[in-house]
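Beneath this line is the structure, given in structure tokens, with notes to follow.
All protein chains but one are shown in place.
The block that comes next holds subunit A.
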Amino acid sequence: MPRRKATVAVFAALALAGCTTDKPPAAQSSAPAASTDQTGQGSGTGTQSKFFVQADFDAQLAMRSQTPQGPDGKPWEQAITPQMTDTKTFKKDGPYHLCFSNAAVNNPWRQVGWKTMQAEVGLHKEITEFTALDAEGKDDKQISDIAELQAKGCDALIVSPNTTATLTPAVKGACGKVPVIVFDRGVETDCPVTFIKPIGGYLYGADAADFLVEKVPDGGKVLALRISPGVDVLETRWSAAKTVFDKSRLQVVGVEFTDGDAAKTKSIVNDYIQRYGKIDGVWMDSGGTAVAAVEAFEDAGLPVPPVTGEDQQDFLQKWKDAKLTAIAPTYPTYQWRTPIIAALKILKGEEVPKVWNLPQPKITEETLPTYLQPNMPPLHYALCGCEDLPGFPENWGGKKS
């Protein structure tokens, strides 16, 4: 009998282990566990994502060429084509108690953003209390967090939703009681006073794809690396890139999921190098594993083809050291400053954009020196907009240079 018992035991344990293993964090929001149903493996770009909305794609790409309004050098206060909304009904005297329901702090992007937001709060003396609850990437916890915060006498509530649809009723419920500010991901209601976001995922994906179309010769073989399927903010990036690649003469030889794992990324790239002899470009939906992809070419003794990354310091450093042909679209972490600024504007009765589209720059070879900060940790995001905040760089893990 001991053997059968042992067998049962290992299954139970493995099942439990499976449940407790963290899903890899997506670049900016925790990824809901999603089943993997992929199409287009092996060749071409496959079928279009069900998340793709042509009108949104067109709108985001149109914003690329528009000049943002707002103070120079402070992109977190700028807005693109803002439609202002009146906030006089929310006007009240300070001091203020701000509340924040955070989806999670479980990945480097959110870590950098969260520190930036806390520093922004420290700048304003009129904020005497700041209550933040971390939902740890769970919808149910965030729903109860939002309910709990409403009982704490907040003057304004900031929400960074874990998922869009599930959090909508909770946000709706809060709207009637306090002014609500939503950022990063949206909700399916326009009851929040303002929704703050960078331009968006379509622009991110298209910026990266356009770069490859420009740099890779016609007929070149491109490998696309994605974190995981089914996450809206990541699906938009890929679907935009797919749209660009479909119109180009590039050949997308593979669309692979890396789970955000560096070793897996390196192995996948290695496999493709072996299978095709040469890969002429690598498109990535986020920068977390970009360095691993670059290293795969180096370890194979091949020149690194044009590659896309993100604004993490490790990639920027590699870019400079290995003299890569690269681009880094961004999903700027400076957006974590904006909700605090917006909350204060609302409480002072100043008008704010209904949808606050923040500029979403890309790092190019020309601007690389500006963003490369060797004194910052490898997973620090360059576009934190935090350089002028108190406690920089130590609070972000950096060393005083």
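Here is the rule we use: a contact is a pair of C-beta atoms (placed from the backbone, for glycine too) under 8 Å apart; a residue touches a chain by one contact, two chains touch by 3 or more; residues count from 1.
In the analysis below, contacts and distances are computed from a predicted model.
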{"item": "Among \"ATP phosphoribosyltransferase\", \"ABC transporter permease\", \"Cytochrome ubiquinol oxidase subunit I\" or \"Phosphoribosylformylglycinamidine synthase subunit PurS\", UniProt-listed name of the chain not shown", "value": "\"ABC transporter permease\""}
{"item": "Listed residues A:Gln118, A:Thr131 or A:Asn270, member touching the removed chain", "value": "A:Asn270"}
{"item": "Touch with the omitted chain, as defined above, among A:Asn106, A:Thr163, A:Thr194 or A:Gln251", "value": "A:Asn106"}
{"item": "Contact partner of the left-out chain, one of A:Tyr202, A:Phe257, A:Trp283 or A:Tyr334", "value": "A:Phe257"}
{"item": "For subunit A, residues in touch with the removed chain", "value": "2-7, 9-14, 16-18, 20-22, 24-25, 36, 38, 41-43, 105-108, 110-111, 254, 256-257, 259-268, 270-271, 274-275, 277, 291-292, 295, 299-300, 314, 377-379, 397"}
